[in-house]
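This is the structure I have questions about; it appears just below.
A single protein chain has been omitted from the complex, and every remaining protein chain is retained in its original position.
Take a look at subunit A:
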Amino acid sequence: MSEQSSTAGRGRRRLSRRRAITLAGVGVAGVAGVAAGAGALTRDGDRAAAYDGAAGAVPFHGEHQAGITTPAQDRLHFVAFDVITKDRDRLVAMLQEWTAAAARMTGGKDAGVIGAVGGMPEAPPDDTGEALGLPPSQLTLTVGFGATLFRDAQGRDRFGIAGRRPAALADLPHFAGDALRPEISGGDLCVQACANDPQVAVHAIRNLARIGMGVVSVRWSQLGFGRTSSTSRDQATPRNLFGFKDGTANLKAEDAGLLREQLWAQPEDGADWMTGGSYLVTRKIRMQIETWDRSSLAEQEQIVGRTKGSGAPLGRRDEFDEPDFAAKGDDGQPVIAVDSHVRLAHPTQNDGARLLRRGYNYVDGSDGLGRLDAGLFFMAYQRDPRRQFVPIQTRLARNDAMNEYLRHVSSGLFACPPGVRDAADWWGRTLFG
């Protein structure tokens, strides 16, 4: 506190900058045993290797982009950009610069080669600094390309890539009940930042947005917490804001055969540049929290089709027991109601179509009417939305008993290219290169 009062007499402009520096220093000094202040030391790649578990680093390079089958981290910052330049070279240069920054940041380093401190005093730092002293926190950065990057709303081939738009990147249809807000839907590019520390995720998006100034403009973004899906068998199934376990029947990293069949785009799918990539559908689904909370436990369980406690399908004992959709109760009615969520969404009811869900809870404060502005930021990766998300959602939108408590307010569809192979490779090379 003395730091702040000692600067209080200074001019307003100065104060804010000073305070930021001072607080950053204090934060770092708080990490006992770590030599204070030196960002270049604490956000260091060599040191990053020393962190493991939730604080560790996820490899950035590989056949597939990280952040898809990576065990779902705890926090999300998702952003969709509009590309505002007409210059293909500038776009490509930015993607290359983004890739370099992403490789650095996921390794626990500053966004730029100089870093947040230690550069010229007269120059703005090439990293914004709020992640100084924080470990990599399993940060992953995953990029995707929206349909409007290939052809804009007027049908123009913006960057000479219209012919490379994959068939699987077909616009999603209107689903019954959609209340989509265009200003928080779509986008030419997206970046998904997931980390176990929200500050690390926000830092990554902020620095990418800054690098992109003049080339891209943030269209919308979403913060999320409390992963609502497990993408690995090692992870316990988490709960969504309805209080139910979510993602029990998710595609998981260990299902190698299923991943090939259901998650990764294959050479025979028609768009070579997407081989090893995946298609991401995002849906911001507002939950009518207050009315849900007033519904009885029995109604809630009927709607979901699972018990609230263990997550077991109704009529079964354990979470991972297969639901018995044929079972009937004493009243002759199906134990798992015909309009229950689990029945409508289950692979066995959708010709085996599955998704790798990676959603997060969100709370955007309250809505001015005393209600939480909250829900699920649904994200699902898949090989072909036309065979997976679209038919599943079509059934859900028509019949799901849960719809009474849901409103889809934002939608996005992105083609996420294959992984960045090595330091010479870059996001989008297979598309633009």
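As a convention for this text, contacts are C-beta pairs under 8 Å (C-beta built on N, C-alpha and C of every residue); 3 or more make two chains touch, one makes a residue touch a chain; residues count from 1.
The working rule: contacts and distances are computed from a predicted model.
A.B. asks: Refer to UniProt and select, among "Protocatechuate 4,5-dioxygenase subunit alpha", "1,2-phenylacetyl-CoA epoxidase subunit PaaC", "Lactate utilization protein C" or "Peptidase M75", the name of the complex member that is left out.
C.D. replies: The UniProt record for the chain left out of view names it "Peptidase M75".
A.B. asks: Decide which residue listed in A:Gly118, A:Gly160 or A:Gly433 touches the omitted chain of the complex.
C.D. replies: A:Gly118
A.B. asks: In the whole complex, not just what's shown, which of A:Asp74, A:Glu97 or A:Asp400 touches the removed chain?
C.D. replies: A:Glu97
A.B. asks: Could you please point out the subunit A residues that touch the chain left off the display?
C.D. replies: 2-3, 6, 11, 18, 21-22, 25, 28-29, 35-41, 84, 93-94, 97, 112-114, 117-124, 126, 210-211, 213-215, 217
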